[in-house]
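Notes follow once the structure below has been shown.
What you see is the complex with one protein chain gone and the rest in place.
Coming up: chain A.
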Amino acid sequence: MLGVRPLLWPLTLLNLCLTVLGCTSEHFQENLSINTLQDGKVATKFTFTTLLRGATPRDPRTLDSEDESQHYTVFPLALGQILREYGVTELHLTLNAGNWNYDRWGYPEEKGVGTGAELWAWMGEGPTKTVDHRWRGLRNALAGLFCASLGSLDELRTTSPPQSFTPEGTLPDWGIPHKVRHAPLPSENVCTENLTPFLKLLPCKSLSGIASLLNPHRLFDADWHGMGVHVLWRKDEGIEMKLTFQSVFDPLRPASASTQAWSIHSLFDRTISQGCPVAQKSDVVVALPTSAVYAIKPEPPLIEGGAGIYDVNTVEKPLDIKMMFADQFSFRKSKPCPELTYQRQLYPALEYHSNSTPFSVKRTLRGSSQAWGQLSVVITNQRDTTVHALYLETMPWLIQFYIHTLEARVDGVIKDGIITNITYIPSVPHSRPTTFQAMLSIPPRTTVDITMDVTKAFLRYTEHPPDAQRGWDLPPAIFTPMELGNNGSFLPQDGRIYTPTLLVDLATPDFSMPYNVIIFTCTLTAAIFGNVFNLLTRKFLLVYIDPDKTQ
């Protein structure tokens, strides 16, 4: 360390110069927010935002000609090249593990929390290179960049649902139509090999600043964790790239823990020892609990909107924020009843939380048969007003819907008027997935049970993956809360709800027993084909057998 110190000075100077030079066009800021959740968990979110001021996405009509040269200081060139090569206007990639519990945790700070990988992008239709062509290139390039099997987000999974995935930035007015492509990959997991390329996109890597807390050993042990890459264009500002890492920790997991207390060190096993010099803003935002007695150390220098804000660049380092609670954490909020009296005790910590999403969703695939089943979606409106939501299923062709069996029941009685505006693009076996979209109107304080019969596909033997046969993961359904506008049209609200993924068992031969399979197949072939072939090719004629010769 001592040997490095003389070098630090000129390096910092160089950094500063670069920062000053770059600040006119490039702007980097980082943020960490920490929230305590009602069920004892702690949610954290890292956000690293880079703004390319004044830049515009590449017009797809110029894809055939030579691109302008790219010079970035803090913006990652690797990603910039991909974006320009395929003329991507807006891009969202998320890699998540676990189920986001909307009822207890509310909406996540970053919307894309569906289990597994999800990629969606808006692209302008080009004259020579089509959207689908560039989509294929984009997912392969990103697969290489993030070490994830995004290459398998192929035609079997790609859909274009524009209502559920509206652009979060602005679409340039080039006079050409923009199209969305969306593909989920629920079986993909996020792990260290995805985090390393993610860190490489940051100007300070994980060496300094808030990013130094990104410790894979702790992040990937969190109950829920996920990373995201979001690129969008804002008309008056420029291109914004946002890298996020969200995680939900459980401070109550160890047997010794009795309170929800946490500290930066206990969560990440690291502290912030130095700031990132190129970050123009570097904040740690801690939401202060409203209903519990707590102590926080060090005291936040600034409190704004119920949150303590620490500026990493100015605060005393190493920074290790500690949150302590006076009371033991209890899932039971009512007074403990005397033993064996049977008043119902309540566990608000485990139930629906009033501040969170307007409705709760549960989706299951029923039936243990390998040939058919029933898709069931149970939605409970938790509000006193009718809630509208756009229901989207992008189902691979493995599961085929029987739309005529679609029924919505309230208390077991079929009710009309709940499902409206159905858009349905049926699947094509062995290629296109189903896109099913419907508007739901759920009456206040009601539970609606939507069911639909489905068939499970019978696969060709080459379509079975060569790995362990655990079943096929089905992507989450997506619900977008909608608002009824003045003119009777629906406007999307901010927020998106992903249901947990499903696993489906299809009829599968036991591939782990190749010898048995070969024997069975050969026997069948010999017995059936052999006989039929024999009969077909045989010439029938009368043979006279002399009975005397027999004896």
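Keep in mind that, in the parts below, contacts are C-beta pairs under 8 Å (C-beta built on N, C-alpha and C of every residue); 3 or more make two chains touch, one makes a residue touch a chain; residues count from 1.
Basically, contacts and distances are computed from a predicted model.
*Asks:* Match the chain absent from this complex view to the correct UniProt protein name in "Gaa1-domain-containing protein", "Small ribosomal subunit protein bS16m", "Mitochondrial distribution and morphology protein 10" or "LANO_0H07976g1_1".
*Replies:* The chain we cannot see is recorded in UniProt as "Gaa1-domain-containing protein".
*Asks:* Looking at the full complex, which residue from A:Glu168, A:Glu237, A:Asp311 or A:Asp505 touches the chain that isn't shown here?
*Replies:* Of the listed residues, the one touching the omitted chain is A:Asp505.
*Asks:* Determine which one of A:Val74, A:Val88 or A:Ala222 touches the chain that has been left out.
*Replies:* With A:Val74, A:Val88 or A:Ala222 as choices, the missing chain is touched by A:Ala222.
*Asks:* Which of these, A:Gly106, A:Pro186, A:Gly228 or A:Pro277, touches the one chain of the complex that we don't see?
*Replies:* Touching the chain that is not displayed is residue A:Pro186.
*Asks:* In the complete assembly, which of A:Asp250, A:Asp283 or A:Glu393 touches the absent chain?
*Replies:* Final answer for the missing-chain contact: A:Asp250.
*Asks:* For review purposes, identify every residue of chain A that touches the missing chain, sorted by number.
*Replies:* 39-40, 97-99, 101, 115-116, 186, 220-225, 250, 252-255, 330-332, 339-340, 342, 344-345, 347, 349-350, 362, 364, 366-368, 374, 376, 468-471, 473, 500-503, 505, 510, 512-513, 516, 541, 543-545, 547, 549-550
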